[in-house]
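The structure under discussion is supplied below as structure tokens; questions concerning it will follow.
A single protein chain has been omitted from the complex, and every remaining protein chain is retained in its original position.
Right after this comes subunit A.
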């Protein structure tokens, strides 16, 4: 379900929603199917080239050196070295996890969720002597089920890989570097914006979806925006303005699916929709990076610790539905409403992201403590369901002796339901007389430890506590009470194949 497009089909959906609201007396269904989406665990392309050469001993030969190898399948019986001759790297990764809530939510239980990713990347210089080019194609196979949708009724889903079960094309692009010092690079093709924009590198260790693609674009953009598991056609440039400033920006299709109605993951099930009929999504981000190339360091001064600050914004030209009024000036919650939401042309958001190292051990420089923060808002709050979201947290890398690839993290996220939608909730209560509290904000805390067991296996225990799920909505199993705060435990594994 989307709330960005007030065309006929969507209106029908909205009426359907409204009917259900009237039937259940809850505004919960406003977000049904609107699960936020995030970046899945990143594939380490470089890691894929680090496969051992132990496969020659037979079908299970890769097991002979299983602790050392960077990838479980080693060189894949010679396939990887063969691809390497042509400048190609094949990387595959399986993320499997079990999350369960021991308290809160609409019901208790556990769910298995999994994502398989495969990326083929070709360095054109290695392939045929063309300097600075990279070709990338990736796919996803999503399996299991979503605890957040089934048990928790939360906005900020506990896992960044939760999505509809499917096998789909993800990204398909070509990137070319230009100018001296590679000051400019242009990427063209099918792209997932969560890979480059609004990224906090320190936040990527966390499991909760909100540390990836944030709640504002996830909830507000058509189809959740061109982000995992979806993508959109577009072109983006990255230009090194001057030390230490970079500018990244792009223009993309306004929606990741051609279809106006329905769940975009269902209407674009294979990722091959390639829509160009749905308006424009424009985004730009200014990055301030330290250290900058060429920066001088004096022995007499305290050297600044590395940091990246980002400031950006996006605009989408698609029609956005008013969250309270229909196009006749009647509240949408009113029985006399025609169900056609007032249409607004376009919406925008601004954001800021910070990654800052706070401390580095002199004895073991891999050991660092970092802080990150990200905040974004959609000023035109009447036309979007979420008008603000933010994350904040700390990461402690190499926390135990000689555990250079482990990370401990503690973070939080907050998202705020727009005033227009909260007003709509009140109106539902007014018109139906049923329990429909006005949604406010949802907050969660997360604590996680990413343990690099071998080069190819990460094991990650995780704990999350969600306050006021969905900003305070009735429990579907007990419509006269809000969903209780939820405590969730999880275990994730990332396996580089």
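To be clear about the criterion, a residue touches a chain if its C-beta (ideal position, glycine included) is under 8 Å from a C-beta of that chain, and two chains touch if they have at least 3 such contacts; residues count from 1.
Keep in mind that, in the parts below, contacts and distances are computed from a predicted model.
Selecting from "Multidrug efflux SMR transporter", "Lrp/AsnC family transcriptional regulator", "Mg-protoporphyrin IX chelatase" or "NHL repeat containing protein", the unshown chain of this assembly corresponds to "NHL repeat containing protein" (UniProt protein name).
Listed residues A:306, A:334 or A:380: the one in touch with the omitted chain is A:306. Annotation: of A:70, A:311 or A:429, A:70 touches the absent chain (contact as defined above). Checked against the full complex, the one of A:167, A:201, A:338 or A:478 touching the unshown chain is A:201. Touching residues on subunit A toward the chain that is not drawn are 46, 49-53, 65, 68, 70, 74-75, 80-81, 84-85, 123, 125-126, 131, 180-182, 201, 289, 291-299, 303, 306, 308, 357, 360, 364-366, 368, 397, 400-402, 404-405.
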